[in-house]
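Take this structure, written in structure tokens, and hold onto it; I'll ask about it next.
Apart from one protein chain that is not included, each protein chain of the complex appears where it belongs.
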Amino acid sequence: MSRAATAALRDPLRGLSTWWTMLKICLEERLVYRGDFALGTLMRFLPIVTQVFLWTAVFSATSRSDIAGYSRNDIVAYYLLTMLTRAFSSMPGLAGGIARSVRDGSVKKFLIQPVDYVSFLLAARVAHKLVYYAVAVVPFGLVFFLCRSYFPPVPDATTIAAFLLSLVLSFLLGFFMEATLGMLGFWFMEVSSIVFGYMLVQYLLSGHMFPIDLLRTVPVGSGGVSLADVVHWLPFEYTAYFPSAVWLGKVRGPELLGSLAIEAAWVVAMAIACRIAWRRGTRRYAAFGG
Amino acid sequence: MNRYLSIFGTFARACLVRDMTFRANFILECVTSLGWMSMNLAFYLLVFTYTPEIGKGSGWSKAPFFAFVATGLIINAIVQAFFMPSAEELTEMVRTGGLDAVLVQPLDAQFLLSLHRVDFSSLANGLVGVGLLAWALGRMDHTPPAITWLLYPLLLLCGVAILYGLVIMLAAATILMGRNQSLYDFWFYLTNFSRYPAEIYAGPWGGPLRTVCTFVIPILLVVNVPARVIAQPLTGEAWGAVAAAVIAAIASLIASRLVFQRALARYRSASS
Partner (left out) sequence: MHNTDLGGMAGASEPVIHPVIHVAGLAKEYRVYDKPEGLAASIRALVHRTSRVVEAVKGIDLEVGRGEFVALLGPNGAGKTTLLKLLSGIITPSRGTATVLGHVPWERADEFRRRFALVMGQRNQLWWDLPAAESFRLHQEIYRIEPARFEKTRDELVDLLGVRRLVLQPVRELSLGERMKLELVAALLHEPEVLFLDEPTIGLDVVAQHTIHDFLRDVQRRRRMTVILTTHYMKDVAALCERVVVITRGEVLYDGSLAEIVDRFTTHKIVTLDLDEAPDRSRIERFGFPCEFRGPQVVLRIDRGRIADVLPEILGTTGVRDVSVEDVPLEQIVAELFRTDAREAAAAEAGR
């Protein structure tokens, strides 16, 4: 558990107010650069447009009515939903920012000031996301409204609850994975390549590129295990594929519960990894004088 | 001109020295960019297990489509290697005031700012692109006519020129806005449209999109025109596309120059 969180338990009011101040500062900082924001949000929809056209072209040339259980409408809905889930789980600049702060020494600030770095980053990220949603709700709402005919009927309350839970978990999972990655900056001078490699695997195995169900036809070994089965146990698909599949009703019942458990377990594991990396990293930093 | 070439040589050498100093990182960069590319190729292979071609009657079946992808790889490798790293760094230079040091040097600022960093690892993808192109050409029903071998390199250059113009205009926006973190994102999203054959942009939404991306921001001419010349029969329409690509390349270069000059005139410099 983070130091700020521990402090919050000991002295709830003061902990909260520290946290709230950090959040406010970050919000203000983000709002100054509104031009970037508006542009960024708009741009985010462009790749999906290409994907939709690509799949439309694929469906136009094939005699099948569905691909791996997805109709063309399902595919469109799927991509739109991964946009939404990625809005929760993607952490642009987080790992790189941490690594940079180590490299240029600005991380020292957090060794001196009575502020816990991981908590600070988390607060900053929550702020970043909140501001992003505040701006993005308009384009998102518009796109989802225009594309409503591609979606299946709104699912039942349990599915919606599971979907929301999976989204929150995907935010935490994305945060702790990237933060841990950034902490590698204590050991390696340039982590940009590692981050890039991570993004690559993430892009392929999170379901950002295509529904993971497409990998059911790709065998791993000869025991009847598919690549999709392997991916199921990795953290990646929980940052894009899983919440989308939940909304589309592709994961139900006990499988849904099991998947949520795996996702939660990964969140805890990565949070611990992040904490360990920070502790070891700062110790190393202090020892070698940055 | 000679002087600029030799200065560029010095830049390239310096970057190579740097890359070789951090050799492990360089190799890692090559590997990741190759990994990124092979992942995309794997995705296309996966798609082709479900369909014979991309777009009914478009002619982009497996082999021609991979020739298309290879063309895209080559063009993007050139842009990524020579222009993108500098443009990206420009954002940082504006923020920290490093641009000041550039402006006092007796050298064309646009030259210096668009070529001072070379990322050799990006060329790895280009090499794979060449290999992939050879593979795809051997597997195609259609044999390109002799003129293709003249047109194709020219059109590759046009593609590079169009993208270069766009990079520079984006960089100019960076100078004016003082900060633009989303430069690279913007670039990614914009070039994303050029990744697939133009034929997929059909229907009530696709048609206008195709028109805009051909005539307003000529991003669809970048890969499509050379790829079409090498992978599809040379029809009258194809010749029209060739003319459009050449005009777009020239226009892009001129426009970028004008925009960049204006941006520099309005540069306000970071306070120290």
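Going by the order they are written in, the chains are A and B; count residues from 1 in each one.
Convention: contacts are C-beta pairs under 8 Å (C-beta built on N, C-alpha and C of every residue); 3 or more make two chains touch, one makes a residue touch a chain.
Nothing here was measured: the structure is a model prediction, and the numbers come from that model.
Q: Please identify which residue in B:Ala24, B:Leu103, B:Ala134 or B:Ile247 touches the non-displayed chain.
A: If we include the chain that is not displayed, B:Leu103 is the one touching it.
Q: Taking the full complex into account, what residues of chain B touch the chain not shown?
A: 3, 6-7, 10-11, 13-14, 17-18, 21-22, 96-98, 100-101, 103-107, 109, 265-269, 271-272
Please note the rule applied: only the chains that are shown with their structure count from here on.
Q: For chain A versus chain B, what separation do you get between their C-alpha means, in angstrom?
A: 29
Q: List the residues on chain B that touch chain A in their complex, please.
A: 22, 25, 28-29, 31-33, 35-36, 39, 42-43, 46-47, 49-56, 58, 177, 179-182, 185-186, 188-190, 192-193, 195-196, 199-203, 206, 209
Q: For the complex, give me every residue of chain A touching chain B.
A: 33, 35-36, 39-40, 43-44, 46-47, 49-50, 53-54, 56-62, 64, 67, 92-93, 189-190, 193-194, 196-197, 200, 203-204, 209-210, 214, 217-218
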